[in-house]
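The block that comes next holds chain A.
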Amino acid sequence: MGILSWTLLIPALGAVLMMFLPSRDSYTEKSSASIYGWIAFAVSTLTMIVSIFVLSNFDNSMVAYQFQENIKWIPQFGLNYHIGIDGISILLFMLTTILMPVTVLSSFKYIQKRKKEYYIWLLFLEFTMLGAFVALNLFIFYIFWELMLIPMFFLIGIWGGTRRIYATVKFVLFTVVGSLMMLAGIIYLAILARNTFGEFTFEFEQLLKLDIPVQTQLWLFAAFALAFAIKVPMFPFHTWLPDAHVEAPTAGSVILAGVLLKMGCYGFVRLGIPLFGEAALIAAPLMQTLAVIGIVYGACLALAQSDLKKLVAYSSISHLGYVILGLFALTPEAIQGSILQMVNHGISTGALFLLVGMLYERRHTREIADFGGLAHQLPVYATVFMIITLSSVALPGTNGFVGEFLILLGSFKAAWAHFVMHQEVFRLILMVFATSGVILGAYYMLWMVQRVFFGPLTNEKNKNLKDLSLREGLVLIPFIIFVFWIGLYPKPYLSKMEVSVNHYVEQYQPEALKEQLIEAPQHTETIEHKTEDVHTEH
Partner candidate 1 sequence: MINPLGDFIVGFGGIFTISVVLILFFIGVATFIFRRTLLHMLMGVELMLNAVNLSLIYFSRLHQNFDGQILSLMIFVVAACEVAVGIAIIVKLYKRTGTIGVETYTEERG
Partner candidate 2 sequence: MENSLILFIVLLPLVGAILNGTVAATNAFRKKEIWGEKIAGIIAFTAVGISFLLSLYAVFVKMSGLEYISCTPYEWISIGELKVSVTFLIDHLSAVMLLVVTGVSSVIHFYSIGYIHGDESSVRYFSYLNLFVFAMLLLILGDSMPVMFVGWEGVGLCSYLLIGFWYKDDEKAAAGKKAFIVNRIGDFGFLLGMFLIFANVGTLTISGVNEFFHANNSMTFFWTNVAGICLFIGATGKSAQIPLYVWLPDAMAGPTPVSALIHAATMVTAGVYMVARFHGLFLAAPIAMNVVLWVGAITALFSASIALYQNDIKKVLAYSTVSQLGFMFMAAGAGAFVIAIFHLMTHAFFKACLFLGSGSVIHAMGGEQDIRYMGGLKQFMPATFITFLLATIAIAGFPPLAGFFSKDEILWNVFASEHGSKIVWFIGAVAALFTAFYMFRLVYLTFYGNFRGTREQEHHLHESPKTMTVPLMILAALSVVGGWIGIPKLLSFGAIPNFFHDFVGPAVEKFGHVHIAHYSHAVEYSLMALSVAIAFAGWYIARSMFRDLKHKLPDPDKYTGLPRLLWNKYFIDEIYIKYIVDPIKSLSTNVFLNISDKKLIDGAANGSASGWNKVAGIFSKFQTGNIQAYGFYMIFGAAIAVLFVLFVF
Partner candidate 3 sequence: MDFNILMYFVFGMVAIAGGLVLLFAKHPIKGAMGLLVSMLALAGLYAILQAHSIAVFQVIIYAGAIMVLIIYFLMLLDIKSEDYLKSYAKLVWTGGPILLLLAIFFIYKLYTVFKGQPGALSDMSTVVDPMTVPESFGGIKEFSTALLTKYMFAFEFVSTLLFAAIVAVISIVQLDWRGRKND
């Protein structure tokens, strides 16, 4: 069994083993038995260590999937346990494994009841998420995709806030609407594959060879896109997200924002565009429009929130709008930016949820109005919050900027190429609106910061709050490190995916756009030379 399988297996085994541990904490009463927490932490850390081996053995220069494992599973359906990883998925994969110990650690205090179950679900969730990122078989992907719901369903439903049941059921139902359509699409693809190759197959690489008529592609793309769009979530399928986030326990929110939402984007980049290239191109303006609406709309809604977590949740909608915008631009800059932005969003929004959760643990409220002037009382907390906020508003130098910048730049490039080709102004206008998101983003985040941290400390209850503890600090340090690391030196991240993305763009970029874009580099090279000349010493 390969190393990749081990990364899946360790959390799964951990969850199973924990199931057989004696249940030490009684069902409702608070108890300090956190042995489960430490076990979960150990397991997830082990996973992380193994995944770091994956990372260190990852060959940046290879286009093909690496660490492939291919075992026949259900031959009747052409269903193979086929996993592997490439530049597009490795970052998200790593994000998951790294986020997991952190979230486990962050739950120690928050979770006071039914601890064993909680950590079992958390580990199980890790298993499913990792599975979805490495799956190279559509069916496997779908299985993991659906499985992911179950732990999340329980995490929100049992350990959530007051309206947790509404939120969790809504979450499940919304997600399943899409995934059912995707299932239909997947099956249809397999049938097409059978008609073409003579046997059922769900292998990506086989399915990519299919020659699907455009009309069919559009339908299939719609089915897949619905699933992904709900998961992302894109406007107008986003309303489950705020509810789920608000009600979820902190760790749930972190995972939800950090990884689960990425699943939708990942779906687009891994499946939606490659499988239905032409349809994706036709739908690209629509998807980009929805993405831009999401950017602006999410930001506006975030502006209107009075609950911290909701605000962060809506900001997620806005941020993920950028990701989608970039993916459908189909330029290397934009796609790399999008993938990086997924990671960034996982880091910054994950950290924001953690921070809000920490505040909630202290005050048991998340109403912005209940706070004010916290900066004085919680200086370190405020500092960390500020750093993460800035990352969230994409301040240059933080991770958020690199992602957003690349996305916007790449998308604009594509939009410009379209403009030059067809005199199509629409995409340019879209880009203007998309870029305006940076204003609104700053507005709601900073306004929130102002209301929470600045001003006089008036509320009596806030006067005895304690600043971050060591454990909380440890939880947050990785986030801060990543914020600046990616912000200042993103090259290690970008280089991981460079080859893959270039190959990807090479394949799926429309010919016309490609021609339009190829002109530019040659053109710039001359410029480059000239500037070199200019620079010479006098």
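Criterion applied: all candidates are chains of the complex that A comes from, given by their letters.
The working rule: a residue touches a chain if its C-beta (ideal position, glycine included) is under 8 Å from a C-beta of that chain, and two chains touch if they have at least 3 such contacts; residues count from 1.
This is a predicted model, so every value here is computed, not measured.
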{"item": "Candidate number, among 1, 2 or 3, whose chain touches chain A in this complex", "value": "2"}
{"item": "Candidate 2-touching residues of chain A, taken from the complex the two chains share", "value": "170, 173-174, 236, 238-239, 297, 300-301, 303-305, 331-333, 336, 373, 375-376, 379-380, 383, 390, 395-397, 401-402, 405-406, 408-409, 412-413, 415-417, 431-432, 435-436, 438-439, 442-443, 446-447, 449-450, 453-457, 467, 488-491, 494, 498, 502, 520-521, 523-524, 527-528, 530-531, 534-535, 537-538"}
